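Everything below concerns the one structure shown next.
With one protein chain withheld, the remaining protein chains of the complex are depicted in position.
Chain nomenclature is as follows: A and B, assigned in order of appearance, with residue numbering initiated at 1 for each chain independently.
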Amino acid sequence: MTKAQKTIGVLIPLALLLAVVVWTFFYLIRWPPTVEASTRSAGVVDITAQTVGSIGTGNHPTWVSYLVRDSSGVWVHTTTLQVPANSTVHMTIYQFDSGSSLRNPVMNQVLGAPDATLDGKPYSLWTDTIGHTFTIPELGLSVPMPGISATAANPCSVAPCALSYDHHTVQFTFKTFGATVYTWQCFVPCGLGYLAGFGGPMSTFGYMNGVLKVVA
Amino acid sequence: MSPASSPSNVNRFHLTRILVVWLVLSLILTPLVYFVWGPNMPPGDMANNAKDQQFDNTVLSTVATPVVLFIWVYLGYALIFFRRKDASDEEDGPPIKGHLGFQVGWVGLTTVIVLSLFVFGTYELVGPNGAGTGSGSSPIWTPAGYSGVAKYNKLFQVQVIGQQWRWTFRYPAYQGVETTQLVIPEGVQIQFNTTSLDVIHSFWAYELGVKADAVPGVNNIAFAVAERPGTFQIRCAELCGPLHGAMSSVGVVVSPTAFNTWIAGQLVLHGEVIPLLPPYAPTYLPQSDGGLYDPGQDPLGPDLTLPSPAP
Partner (left out) sequence: MTIETPVGEKVSGGGTPDEPVTTSLPSYWTRPNVLTGVVGAVIGYSIGHWFGNYVAADNQQFQGNGQNDFALTLGYLVATLGWLAGLGVLNYPIAKMLGHRPDETFEEDPRLSRYFRYTLDHKVVGLQYLSAMLFYFFAAGLFALVIRSELLSPTSHLLAPDTYVEVVGEHGTLMMMMMTSAILGPFGNYLIPLMIGSRRMAFPRLEALSFWLTPAAFVVLLSGLFVGGFPTGWTGYAPLAVQAKEGQDAYLVAFGLMACSMILAGFNIVATVINYRAPGMTWTRVPLFVWGILVTSMLMVLAAPILVGATYMALMDRTVQTALFDVNHGGSSYLWQNLFWFFGHPEVYILALPGFGIALELLPVFARKPAFAYRTAVAGMVGVGVLSFFVWQHHLFDSGINPDMRPVVMFTTELISIPTGIIYLVAVGTLWRAKLRMTVPMLFIFGMLFNFLIGGISGVFLSDVPADGVAHGSFFVMAHFHYTIMGGYIFAFFAGIYYWLPKMMGRRLNDRLGKVHFWLMFVAFNSTFLPLFAVGQLGMPRRVFEYAQRLQALNVWVSISAFALGLSMLVFVFNFLKSTIIDDKVELVENPWQSRGLEWTVPSPPPRLNFPSIPIVTSGPYEYGTGAGPMAVLSVPASAGAEGEVLL
């Protein structure tokens, strides 16, 4: 074989390998889409989210998950939120899932959001079963969201859930500061069958934990 | 062969040059390491353990400096002076297969250094009550006032609870209140009781010089005295899941009076949760005596639910 033939013979597998490497890289950097908070007024924004008992689509249709409503009203399966810096964020979460107990009762409390309301009424503690929490440890924010009753007449089984199904509405406000990225998560160990209840959706980005990007 | 180039003279020639260069460099750098770098070494001097770790780092660096310098000087010297003259030089070197004195001296010297470091390390571990490292549930080098029996233990107790993925802290002397921020009084001997609710974490309070693994079912005890007010970084030092990197917070050291004010405020802030918390216990598992944290829905485990809601 001539040198040219050998060079081609080497370059072709290398090119294929490079293609595999590039494809793997793009596979690794997949990220659930970012949903930006909608602006209410200068320095005040809104985020609306829901928590459901099973997402219905994707690799894990039976997993619990958060969804976020984007500006066109579509419920997006993501946990990547974006808010501006130095602003006040009003958050509304519709909780459609049944509840279970927390491992650590500290999270039964509402922390860091003194104006939190549950179905319109102010609350600071919930002692019955909890569906999920929205917790940003770095901001000292933690809001428990009660589970719907076990005897509820009209539970939602698969996302996205319309407001006509049984749910609880939790609303609260928190402030952001400088540009950074916070991680947030749920603290209810509902990863059924996993050790300590924290496997599966609890350990997977885009389901029960996510990031809050604060952009300047 | 003239006397000037006899093997023993050649040996002495090279040896002298190497030793002189090494000695000069060591005499300059070693004191610099000890006296100039030493007081600035991590992790600082905010707590007694941190000071000990700093001192350890300083001593180890000081001992390491001449050792490293020797090898570097030697390798550099060999690269310059022990090379063949040019590419056509096919001669072999002198057939030196060993030198008993050198070998014995080297092994002997390394043994002495290593044994001294061992003695030093043990001393630095025992003296400062375990040097801030997690010493298990029955520590043997303990400060005055410690007792394995809870009611005789006079030390300030803080329980560090690791869970996926945040730290919380309980103060048994203050109704077992559980807080999300760690605040400790300065100048007081603190006993950190570290445990976990799920997987293995590691409580690393950097400026306090404390590192204790939070292991489920185990009470890992570490001691520290914070010597001045300030803040310290808390990190998790054992991979505990995807958000391991996010499991950090900031602890504060305040004066004892400020601490009393703070803890009173915490009792108010977390007051309504205290009845929901399990009784304070060294570990939290279904089988342990005392407290019980619900480990979540476990198809193979006992049925565990919260107590019925307060009316």
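Criterion: a contact is a pair of C-beta atoms (placed from the backbone, for glycine too) under 8 Å apart; a residue touches a chain by one contact, two chains touch by 3 or more.
All of these numbers come straight from a predicted model, not from anything done at the bench.
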Remark   = Sole touch to the unshown chain from B:21, B:117 or B:267: residue B:117
Note = Where subunit B meets the chain that is not shown, the residues are 10-11, 14, 41-43, 49, 52-53, 56-57, 60, 64, 67-68, 71-72, 74-75, 78-79, 82-84, 89-99, 102-103, 106-107, 110-111, 114-115, 117-118, 120-122, 124-126, 128, 130-141, 194, 198-200, 202, 204, 206, 209-213, 215-220, 233, 235-246, 248, 285-287, 295, 298-301
Task = In the full complex, which bits of subunit A touch the chain not displayed? Write them out.
result = 3, 6-7, 9-10, 14, 21, 24-25, 27-32, 62, 180-181, 183, 191-196, 198-200, 203-206, 209, 211
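Convention: only the chains that are shown with their structure count from here on.
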Task = Calculate how many whole Å lie between the centre of subunit A and the centre of subunit B, each centre taken as the average of the chain's C-alpha atoms.
result = 36
Inquiry  = Looking at the complex, which residues from subunit A come into contact with subunit B?
reply    = 100-106, 108-109, 111, 124-125, 127-129, 135, 137-138, 140, 142, 183, 185, 187, 189-193, 195-198, 202-205, 209
Query = subunit A touches which residues of subunit B in the complex?
reply = 161, 163-166, 168, 178, 180-181, 197-199, 241-243, 246-247, 249, 270, 272-273, 276-278, 293-299, 304-306, 309-310
